[in-house]
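Here is the structure we will look at, set down as structure tokens.
Heads up, one of the protein chains got dropped from this complex, but the rest are sitting where they should.
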Amino acid sequence: MATGTKQTFPAGIGVEFQQVEKRYGVRFALRGISLRIAAGESVGLVGANGSGKTTLLKVAARLIRPSAGKVQFSSAETSVVSMVGHSILLYDDLTADENLVLFARLYGMEGSRERAAAALESAGLGGRGADLVRTFSRGMRQRLSIARALLPGPGLLLLDEPATGLDAAGQQWLGETLARLRAQGCTLLMSTHGRSETHALLTRAVRLEAGQVAKDSGPSGDPQRVLATALAAPQEA
Amino acid sequence: MAQRATSVVESTGPGQRTRAGVHAAETLGVALLLGVAGYAALFIAPTERTMGVIQRIFYFHVPSAWTGFVAFFITFVASIAYLRGRNPKWDRLAVSAAEIGVAFFTVVLITGPIWAKPVWGIWWTWDARLTSSFVLWLLFVCYMLLRTLVDEPERRAVLSAVFGIFASFDIPLVYFSIWFFRTQHPQPVIGAGGSLDPLMRNVLLLCWAALLGVMVLLLRQRYRLETLRHEVEELRTESARRSDSA
Partner (left out) sequence: MALLRPTTILLGKELRSEFRTRELLTTTWVFVLTVLVLFSFTFDPTQAESRRFGPGLLWLALLFAGSLMLHPSFAREQVNDTLAALRMAPIEPVSIIASKILANLCFLLVAELFLLPIFAVIYNLSLVPILGQLVLVLLLGTLALSTVGTVFSAISSQARMRELLLPLLLLPLLAPALIASTEATRGLLEDPPVLSLPWTGLLAAFDIIFLTVTWLFGEYLLEE
């Protein structure tokens, strides 16, 4: 972490889903999901494709409005909810620097240029600030996307298969970054698909099946079993 | 679940006969009113001096436009109500009213030329009211076209509600701009200008009342159709859901 840029770490945000449903016409993406995640937990979300993981994350990010039920957050402070999505959520036609400065400014952060530079440095993209995102490799784009999500110092970080596209070094960096966030009290909700360095730091695992909670290791249970059985189960193509 | 499929249940339940009776009475009433209005337009209203018998079409041409406005106003209000509350019944009302509005304006666009040809010798003049009706007709046809191009029901409702609101605010602008344009570049006018003989005015209002009756009947039927479609979908979803978890 670069020195000189003072960042405050807000307390983690807890999120509670109350009978959340999301339907698209006749198709139910989420059916009656009730789940409470306390501040500071690191929750892994597993399940086959189409089980509702992405939809649940987007509902938590307030990108999708539930058809029924509510989502409540435990912190009303200026804590931020951030997301690493399926897409990289960055502008191809702008440079890495310009992208990060843009989002820093939108989040009302002081010293946007310095923060952007620091974030690039942390992501191992230090020398590439002036390059267009379009020119980045898959792995670099993913790193930059994660860096963008971390920029405002989130209290709740939602991640949709964040290890996708990352090489071994990238996955290690991701694991270290998430461990650091966790130590700072940030709540993590991460959907995962396959083995990853990041599994070791999870405190809880939830398995979704056809839009419902099939298995939940609970706040004090052992997540590894749920993770193992889920990953061993046949995945849809 | 049975709660939601009320219309389907109702249409086959015990109260059906009474309601069918009421519906029939209302339809008969409107038909009667329409008949009276038609008779009045053809025989009671005085013959217009310059245009002769063909002018009588004015008694349906003008009120059709007014009725169309009422229908589009309903779409406007229903669109706003939907955006606020997200209750699908407002969306169903909006689309039903829009369709009926288009139907009435189609009548306007057909009766206009029918009137114009014998009087002016041409099928179409860019008369202010006719042109505005044409633009309005286009606008709400676009509303319906937009709906066919969005598959997901909630997105379709939201997008068409916003478009419907824009289109509604455009209505006065369309009329004013075209009317003002015509004052600067005059053309043969199809609508009757100047003050109206009191008997003519009364016949006109009578015809409007009849058309409003027709509109209400059509609207109710169309809305009911939309509700039934919605409930069939709900039942289909529910049965799929049950067979999934069975």
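Letters are used for the chains, namely A and B, taken in the order the chains are written, and counting of residues starts over at 1 for each.
Just so we're on the same page, contacts are C-beta pairs under 8 Å (C-beta built on N, C-alpha and C of every residue); 3 or more make two chains touch, one makes a residue touch a chain.
Being a predicted model, the structure only gives us computed values, none of them experimental.
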In the complete assembly, which of A:Gly12, A:Gly44 or A:Gly85 touches the absent chain? A:Gly85
Quickly run down the residues of chain A that touch the omitted chain. 58, 61-65, 78, 80-83, 85-94, 98, 102-103, 105-108, 148
Extract the touching residues of chain B with respect to the undisplayed chain. 83, 135, 138-139, 142, 145-146, 149-151, 155, 158-159, 161-163, 165-167, 169-170, 173-174, 176-178, 180-181, 184
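Methods note: only the chains that are shown with their structure count from here on.
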The distance between the C-alpha centres of chain A and chain B, rounded to whole Å, is 50
Residue set of chain B touching chain A in the complex reads 151-154, 233, 236-237, 240-241, 244
Which residues of chain A touch chain B in the complex? 23-26, 28, 31, 67, 210
